[in-house]
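For reference, the structure I am asking about is given below.
Removed from the display is one protein chain of the complex; every other protein chain stays in position.
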Amino acid sequence: MKKETLLLLAAVFVLPLVLRPAIAAEIWIFAIFGLGLNLLLGYTGLLSFGQATFFGSAAYVAGWLLKHYGIGVFPALGLGVFVGAASAALVGYLCVQRSGLYFIMLTFALNQLFYFVAYQWTSVTGGEDGMPGIPRPAFLGIDFTEPLPYYVFVSALFLLSLWIMKRIVESPLGRILQAIRENEVRAEAVGYDVARFKLAAFVIGGAFSGAAGVLYAMLFGIVPLEAIGFVTSGNVVFATLIGGSGSLYGPIIGSFVFIWLSESVSTLWARWPLLLGVAFVIVVLFFRGGVVEAWSRFWSWRSSKPKT
Amino acid sequence: MSLLAGQILNGIATGMLYALMGLGLSLITGILNIPNFAHGALFAIGAYLLATVAVTIGNFWIALLVAPIGVALLGLAIEYVGIRRLYAAGHDYQLLFTFGLALILSESIILIWGPVGYSHLPPDILRGGVDLGFTFYPKYRLFVMAAAGVLVLATWLFLEKTRYGAIMRAGIENKEMVSLLGIDIHRLFTVAFALGAYLAGIAGALTAPIRGLSPGMGVDMLGIAFVVVALGGLGNLLGAIGAGLLIGVAQAVVAAYWTEASTVVIYAVMAAVLLVRPQGLFGIR
Partner (left out) sequence: MAILETQNLSKAFGALTAVDGVSLGIEAGTLHSIIGPNGAGKTTLFNLLTGTYRPSAGRILFDGRDITGTPAHRVAHLGLARSFQRTNVFPAFSLLDNVWVAAFACGPSWKGLLWRRADRYPEVRARALAALADVGLADKAEQPVREISHGEQRQLELAIALAAAPRVLLLDEPAAGLSPEETKRLVALVRALKGRYTIVLIEHKMDIIMDVSDRISVMHFGSLIAEGTPAEIQRNREVRRAYLGGVAA
């Protein structure tokens, strides 16, 4: 356990020296997003393919209030968490009553619902043009408009989010969610209202997605329509799977890989989603289990210990 | 009044296309048990192929015949090269694969045909309208209703009345049983995927003269196909038709009064139905 924490702290300190602080911040933001998804995907076994719903909704609501009502940074964040959780409660309520393929399709379809609302409601969201002009209000005299202070803020929130998720995952709730993933029927039989617990996972995942959405809006100063679109939903699933959904830290690694990939390639070619699609296909056909599992398989081969 | 009547007819036409999409997706998802996120892209390719072939050889009808077959062949290739390897992989990876495929296909469309949408006119014989008494209605849309109806009927006949169709329906219910009965389950999967792709392709081909072509048309249709399946039930033929028509008509009627909300309505109807009946319109609890 300890060595992961040290590695992460080191990464947090070193990253803005190696990359532009804005990109470094984007990595941590996407990692928060991934942590939220992985509670559903890795821990509860629910493939939610509509997380952008909560990410984008929080971004729009907080963005609107930041822009037009000048609310502060922490109220914006709190609001984002709330909107993310509330929208997840709504969507989750409809989705947890179905399972398997139906569940996946429903999360996608409801994502489309929110997307089209955002697309059409141009007076509020700006439609295709997005919602620009989102400020980064100062806090206690600290000016967040500079990249480095904002980076520190984001990375601190990331570490906080990671700590919270770690507590949740190690709590009885974390165990119950994993039990649901392992054997839903037995979990119900031993006394857990499985639908309620799935909904709880949804809401927590939504809260994390919402936080990420607000931080994203403030990072780029704009909420693009894509933030609530299915490609964003797909990206976070990809990042989580490539990092490895079987561990707490998988989404973080996945975020590194994904953001680095997308930032470097997207500037080169407008058709870069094609390469993204190719990357997805290659990962699926050849690199299942992700980086974390490949790493742990390497270590257990080295030390011949049973896999944990 | 005639506006409403016209819209309802429009709704039936698009509803039939939605039903075709839902049917194809339902077959693939029901038999192969994978989430096919590339289904919308197959639809789009069907449309683009139709437009290209029709323009190149100057004959709409041959294009209408050929384009869906092209999509079916593409489906065969996809199943053979990729999906076949993923049956044991779990939904996460299957989803990512088909999603990646969707990206590849839609970006390829932009590469080949450009990012800007364009329209494609129906063949001369189907241009113009017909006087139905209460309204003057485009001939092409009547053709679409008829063509889609024929296709749905043909699919129904295939599934209900032929031996292989029965095997497919059995495959939706119980794959192990089907393979235990000595039927080549892999061939079943391939046929199902190709058939589903064909249905998506022809839905796209039929749509081109109505809605025009744009690279994003696949994604919009994907969501709608999912709604049809969620409401109608996997592998449920009648469910797909019923759900398709329901949302097609709902969308068209709303469009008459509040255009912006017309797409959202589809999803809103889905959410409303699922609130009351989580198992969908025709699902069993």
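For reference, chains read A and B in written order, and residue numbers begin at 1 within each chain.
Note that contacts are C-beta pairs under 8 Å (C-beta built on N, C-alpha and C of every residue); 3 or more make two chains touch, one makes a residue touch a chain.
As the structure is a computational prediction, the values presented were derived from the model and not from experiment.
The chain not shown here is in contact, across the full complex, with A. Checked against the full complex, the one of A:Ala10, A:Leu160, A:Val190 or A:Ala270 touching the unshown chain is A:Val190. Annotation for chain A: contacts to the undisplayed chain at residues 167-168, 170-176, 178-179, 182-183, 185-194, 306.
The definition used in the following text is that only the chains that are shown with their structure count from here on.
Rounded to a whole number, the gap between the C-alpha centres of chain A and chain B is 31 angstrom. Contact residues of chain A toward chain B in the complex are 41, 47, 49, 94, 97-98, 100-102, 104-106, 108-110, 112-113, 116-117, 120, 230-231, 234, 237-238, 241, 245, 271, 273-274, 276-281, 283-285, 288. Here chain B touches chain A in the complex through residues 29, 33-35, 37, 82, 85-86, 89, 91-97, 99-104, 106-108, 110-111, 219, 222-223, 226-227, 229-230, 234, 260-261, 263-264, 267-268, 270-271, 274-275, 278-279, going by the rule given at the top.
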